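This report concerns only the one structure given below.
Note that this complex is displayed minus one protein chain, with the remaining chains in position.
Order of writing sets the chain letters: A and B. Residues in each chain are counted from 1.
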Amino acid sequence: MHDIVDLERRGIPGVFVASSEFISAADAQSRSLGFPDVARVFTPHPIQDRTDDEMRAYADAALEEIVAAITRG
Amino acid sequence: MTTSVNRFVLDPTNERRASTMERVGRPTSLKGLTVGLLDISKARGDVFIDRLEERLSEMGADVKRYKKPTFTKPAPVDLRHEISVNCQVVIEALAD
Partner (left out) sequence: MNRPTLPDGLVIVVKRECATCVMVVPVIEELINGPLPITVYVQDDPTFPESLARSHDADLSVSWHYDIETVPTVIRVKDGVEVDRTVGWVRDEWLKITGLSSLGVELPDFRPGCGSLSVDPDLVDELRVRFGVSALAARRVEVADAEDEFEAMFDRGWTDGLPVVPPTEQRVMRMLTGTTRQPTDVVAIVPPDLVEITVEKVAINAVMAGCKPEYLPWVIAALEAVCNDTFNIHGVLATTMPVGPVIVCNGPGTRAIGMNSGMNVFGQGNRANLTIGRAVQLIIRNVGGGRPGEVDRATHGNPGKLSFCFAEDELGTPWTTLSESRGISRTADAVTVFPGEGPRCVVDQLARDPESLTNTFAACLRTLHNPKSVLAFDAIVVMGPEHARVYADAGWDRDRVLSEIHARLQIPGSELIRGANGIAEGVPTHLSGMTLPKFRPGGLLLVHAGGGAGLFSAIIGGWANGDIGSQPVTREVRA
C-alpha cells in the first residue's frame, strides 16, 4: 500500500490487489497513511494453494473492479 | 556520502498533506495508456499478474511489468520513480 500511496502522490493513479485476508489491515493502514480512500481490490483467500487455473479465474473475476478503480468509467 | 545526505530534503509544508490525501484524477479508459503491473514478489502472484497482463493487453493497454525485490518492504524509491515516469496508471499485486 505504501507504494500506491507514493505513486498517487507522484500523480499516478494506482490500485493494489490483495486477498480478502487483508481487508481490515488495509483499512487500518490506509487511515494511518492518511489516505483512507486508497484504491484496493480483494480476491478470495487463500492464494498459496491455488492451481494456476484457479489463480487465472481470480484474476478474471477481479479485472472489472481493478479497471474501475483506476479509471473514471 | 555527500550524495546520500543530499538526497533527503526537509519538508517545507505543514505536513498535514497526508491527512487530506485524495485519489488523483483517473483516465476515462486504459486504451492506449501504459499500465504498470507491479509484482510484490509473493508466491503465486505471478500467475495472477500474467493473466491480468493478457486481459489488459486485450483492452488496448500497453503493459509494463515491474517487480519489487521483496514484499516485506516498500518498493525502492528508484523503482517508484521509474514507474511514475513510464506509466500512466499502476496496479500492484498480489498480497495475501
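The criterion applied here is as follows: a residue touches a chain if its C-beta (ideal position, glycine included) is under 8 Å from a C-beta of that chain, and two chains touch if they have at least 3 such contacts.
Keep in mind the model is a prediction, meaning the values are calculated, not measured.
Residues 1-3, 5-16, 77-78, 80-82, 85 of chain B touch the missing chain (whole complex, contact as defined above).
Going forward, only the chains that are shown with their structure count from here on.
If you average the Cα atoms of chain A and of chain B, the two centres end up 12 Å apart. Partner chain A is touched in their complex by these residues of chain B: 17-30, 35-36, 38, 42-45, 47-49, 51-52, 55-56, 59, 68, 74-75, 80-81, 83-84, 87-96. Touching chain B in their complex are the following residues of chain A: 2-19, 21-22, 33-35, 37-39, 43, 45-48, 50, 52, 55-56, 58-60, 63, 66-67, 70-73.
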